[in-house]
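Dumping the structure here so I can ask a few things about it.
Every protein chain except one is present and positioned as in the full complex.
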Amino acid sequence: MPVVDEKKTTEEEWEPRILAFACNWCTYAGADLAGLNRMKYPANIRLLRVPCSGRVNPQYVLEALQKGCDGVLVCGCHPGDCHYSTGNYYAKRRLMIFKRFLEYVGLEPERFNVKWISASEAGRFRDTVKEFTEGVRKVGPLKESFTLAPSAGDKLFGAHNESEAPASEEGGAA
Amino acid sequence: MSRIGVFVCHCGSNIGGVVDCPAVRDYAATLPNVVHAEDNKYTCSDPGQAKIRQAIEDYDLDRIVVAACSPRMHEPTWRALLSHTKVNPYMLEVANLREHDSWVHADNKEAATEKAKDLVKMAVAKVDHAIPLYTQQIPVNKKALIIGGGIAGMQAALDIADAGYKVTIVERKATLGGKMPMLDKTFPTMDCSACICTPKMSEVGNHPNITVKTLSEVTKVEGYVGNFEITIKEHAKYVDYDKCTGCGLCTTKCPSKKIPNEWNQGLDNRTAIHKVFEQAVPSKPVIDADHCLKLTRDKCGVCAKVCPTGAINYEDVDRETTETFGAVVLATGYELIKWEDLYPEYGGGAYPDVIDGLHFERIINASGPSEGRIVRPSDGKEPKSVVIVKCVGSRDPNKGKAYCSRACCMYGAKHAHQIIEHIPDCKVYVFYMDVRTPGKNYDEFYMQAKNDGACYLRGRVSKIYKEGDHYVVWGADTISGAKVEVNADMVILETAMVAAPGATETAMLFGVQTDKDDWIIEAHPKLRPVETASRGVYLAGVAQGPKDIPDTVAQAGAAASKVIGMFSHDSLESNPQISNVDIAKCSGCGTCVHICPYGAISLVEKHLRENSVKVTRDVAQVNPALCQGCGACTVACKPGALDLLGYSDKSIMEEVDALCQW
Amino acid sequence: MILKDEMLDSLLTELSKEQIVYVPKQVNGTTRFAPYVSSDKMKLDQVNTVMPPKDLLFPQTQNMYHYGVEKNSGNMFIDPVIESADQILFGVRSCDMRSFDCLDAAFLTKGYIDEFYQAKRDRLTTIAIGCTEVSETCFCESMGQDPNHAPQADIQLRHGEGGYNVTAQTEKGEALLEKFKPFCEEGEVEVADVHCTLNVDASNIKDNLDILHESHELWDSMSYKCLNCGTCTFVCPTCYCFDIDQENRCKEGVRFRCWDSCMFSEYTAMAGGHNPRPEKRDRVRNRFMHKLNYFEDRYGKMLCVGCGRCIEKCPVSLDITVLIDRANELAQAEETEAAHA
Partner (left out) sequence: MSDITTTLRERARALMEDGTIAAFIGWEAGRFERQTTPLICLDAADTDRLIFDEYCVNTTAKYVRDLKQRGRIGVAVRGCDSRAINRMIEDNQFKREDVYLLGIPCPQMNDRKTGTVLNKCQDCAHRNPVTYDELLGEAMEETAPQDRYARAHLVSGLDRIARQNIFNMAFERCIRCYACRDVCPCCTCRTCFVDQRNVGWLGKQDNLSENRFYGMIRAFHISDRCIECGECERACPMDLPLMAINKKLVEDMNTLFGEYESGMTTDNEDALRSFSKTDLEEFE
């Protein structure tokens, strides 16, 4: 089972891994509409559904970046249109500060962004994903540029299955 | 250990034609705690649902992942299914393989399949940390409060009251009616406004299910849907309505007679003790404390002497009462924009014959000071040339409001029509930007006004000034490109509607937001136009944005039907995906209280035992009926004492970790 | 035997060909023991490194097991992760040398052998340098260690004019000394002894602490200013408390241990929320009792070597020597009172 990107180790095979937090009421629905309209956009993005951009804790963003996402996008309703009336205003302030903070400690600006995309803006969703993916592709794998320190266990994960030594039998019995 | 079942849906060929569903199924089977994985043609269909039900039995599943279309589509379907099984309906996660995958990545099947696997593993990781959630029942107090006694409020009140529920109307002014009874005729049918409005007023006033509180306002709101504890302040009227018969003797004897009459836009005067207008409801007078000699200087007291029933009470004070209501309709209405401050080029209010539309309504109204004769306020002469200027304050982001006030095109046409009807030799010029007449029989009405002889000129008016006893209006005709100069005896400005003062404050009491122009924001502009973001709070009429009488009445009816619909249940089901406090972690800082847009969080003092020591400290408490589950508080809560059920920190972090590291 | 100053680099370069040589140096803006690289500027004049050398044997984070479910067979596996290498610790001070006595006692005696520690310990050779100056917070002499000479070291160096006197003290040291010889010359330089300026009487501290009851006012007055941060425990060369945790990914995981601090309230927090040491007073008392009483009870030595790091680094200047003085004083008072009664 997967070592991180077993088969995508060489530079040219590298594909950016992008996580997007999407507000259930606007952007998630906008992405649904993009699907309904059979729009095409890069397959690198994975949406994580949250009730509101106000639910997106900057801690999730940092976690995703440090654990191996090459870029993180947060999407919500346009200010003023929040389903919960104010959630995105708080999100905006938090993420404005957090984006500057990330860049201050050395992250490329291309790797983290926030976009307001309504349920009707399927085209805008597609364009945002395209642009963002291209931006991340341009700056390359995050592992190198943001210096992800290997966790002490990193070299162990996946190692067992690769060597597939009979030692595992012992381990199993022990 | 949880037991997860994964169901991969082909959706015919919608998903299966792009994504390798069997591969996704096999992959899912290798994920932690997945004890069963299968793929189906249509998971939402009856046979598909039956297979889920069967698998729950066969494999003793306690959590379900369905990899299919958007959860916005069928999550409710599978939740409903699970509610009949032993699996809690909230232990379900839907991976969106259709809208977010097969439909958008049809050109790259391999990538689409990889993405499908990722989406499934994220869903598995999340559902693994799901906890069962249960809805609660909130009792409904079947009494409605309507804020605003205009046509919107009255219509909503009548509809709800006729359905058999108790209604209270709170009106800031001394009479019901709002703006409508001030008008003369209503477009496009030209029926008498008062004739159709005042019967409604008296119907409301006499309805056994309706309580009317005039000169009143809401000062405090506590509680939540079904159980709002609302404090209403009734200002002193100085007249005991239980005793007053409305005979009117007092008003004839009052010596303070020189007070400008607001009802008639200051065109005539009224007394200190006065009834707002003849058909006012309640049909009883109030004392204007600012002008009454007794109340200001402790002299006079004539009204008390003449009152045959002893209803006058100079000692009267403001009274606050608190009542419980189940639902609220906000119908706070509008005012006309204060054009005098914004448009000095129109004289800024210095010219008596440059008036606004409502002013003109009082002039032309048979019950107005000139008894329906069109005369100039300055000298009482009949005008022979009238200029009507539309969009004063509307569609003018620089000086007034950016929006269109919707009704002015029609009442501009109405005024033109009325003037020509009353004074056939009067010239009428209408300056307009566009003419917007969407409505039944509206355009016909406008055409008729033009046929009557009204001269429509497309352009804004740049200046109005006085020359002798007439006014010179400078404008542009953008169609001919010519500069236009018109001599007018009277100018009518069709001014913009703006939200009633205090509307925002009132809305805020209920946790309802207003937009930049103070109009109340509806829950959804298309699909939930009469609901607000606060459950149990509805809106009607111009409070939501400019509209004409038919739209207002229709919306009031819609709001009433929402209230009636809610009242048809004895209790409501609460949303279980709400914020939850772990008081062990809560330090009582109160940040969440500031953040919550619904006022759902409060700090309460708790007596606890911690490490065998009794302690008393403040902790946050979430009202499950008020919380809507947005989660804004959970992020503001630094120690994570607040967490959102259904979207917990743990489950989201697991999803992130799964995507990155599995 | 003399090792001339100018030969030091050549010696270390030679030594690091076969094993990792840890020397005190500036790393990432702090001083600690780190692998020698020939261009390195060592911090041999430094009285003490900010971080103690304990992480050579007991890293702040150390993997213990790798476990999981095999992809093909579905069988479970548990692989112990034992890391070990030939290491030389060069330039260690006398106080830190004594800290290895403490760690050895905790990890290798009383019938329990910690294999992760032992694997590293067995292959460690220590080269101590006698102190040539002391800082104001040094009090190793009060704790029974001579700043000039560490008997625990495999090789002892002492610096004098122009070079070091080299003495092997163990078999391991003798063996390593062979490697020294090409860089050394016969003779001896003159060295001067140094002594701590901070001195406390710790001779009876264990007994004195026994006299003072748990509820004694001493613990209130000593603890009220403590912030409950872990600074003292993390810079301490002898604090060996650890926590065990795991990092899981899908169907495999790594179990590791990492330094923990008894000053954290979370350290003793139990499932269910109860905490047997809920107040910082309890935690402060526990730390000092462990250092000066419990450890001596069990292992016959104090768990404080007098390096002074905690005094130096404590944000609120909580000082173990002040505690010792106060405890002596109060115990005496109690005894006098008891005698009168």
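Things to note:
Order as written gives the chain letters A, B and C; numbering starts at 1 within each chain.
Here is the rule we go by: a residue touches a chain if its C-beta (ideal position, glycine included) is under 8 Å from a C-beta of that chain, and two chains touch if they have at least 3 such contacts.
Since this is a predicted model, take the numbers as computed values, not measurements.
Among the chains on display, the ones the left-out chain touches in the entire complex are A, B, C. Of the candidate positions B:Pro22, B:Pro529 or B:Gly640, contact with the unshown chain belongs to B:Gly640. When the omitted chain is restored, the residue from A:Pro16, A:Gly30, A:Pro58 or A:Pro141 that touches it is A:Pro58.
Touching the chain that is not shown, out of B:Asp26, B:Glu505 or B:Asp618: B:Asp618 (per the contact rule at the top). The chain not shown here is touched by just one of A:Trp25, A:Tyr84 or A:Phe98, and that residue is A:Phe98.
Of the candidate positions C:Glu185, C:Asp243 or C:Asp297, contact with the hidden chain is made by C:Asp243.
Where chain A meets the chain that is not shown, the touching residues are 58-59, 62-63, 66-67, 79-80, 86, 89-90, 92-98, 100-101, 103-106, 108, 113-116, 146-153.
Contact between chain B and the absent chain runs through residues 516, 584-591, 594-595, 603, 618, 636, 638-641, 649-650, 653-654, 657.
Seen across the whole complex, the unshown chain contacts chain C at 27-30, 50-51, 60-61, 136-137, 198, 220, 224-225, 227-231, 233-235, 243, 245, 247, 256, 258-261, 264-266, 280, 313, 315-319, 321-322.
The criterion applied here is as follows: only the chains that are shown with their structure count from here on.
Of the two chain pairs examined here, B-C and A-B, the one linked by more C-beta pairs in contact is A-B. Centroid to centroid, with C-alpha atoms defining each point, chain A and chain C lie 42 Å apart. Between the CA-based centres of chain B and chain C the separation comes to 69 Å, rounded to the whole angstrom.
In chain B, the residues that touch at least two other chains are 30, 657, 661-662. For chain A, residues that reach two or more other chains under the stated contact definition are 1-2, 157.
Of all the residues in chain C, the ones that touch chain A in their complex are 61-63, 66-68, 70-73, 75-79, 81, 247, 249-252, 254, 256. Interface residues of chain A facing chain B in the complex, by the touch rule stated above, are 1-2, 4, 17, 19, 24, 28-29, 31-36, 38-41, 43, 46-52, 54-58, 60, 63-64, 67-69, 80, 82-87, 90-91, 94, 126, 157. Contact residues on chain A toward chain C in their complex (touch as defined above): 1-2, 151-153, 156-161, 164, 167-169, 171-172, 174.
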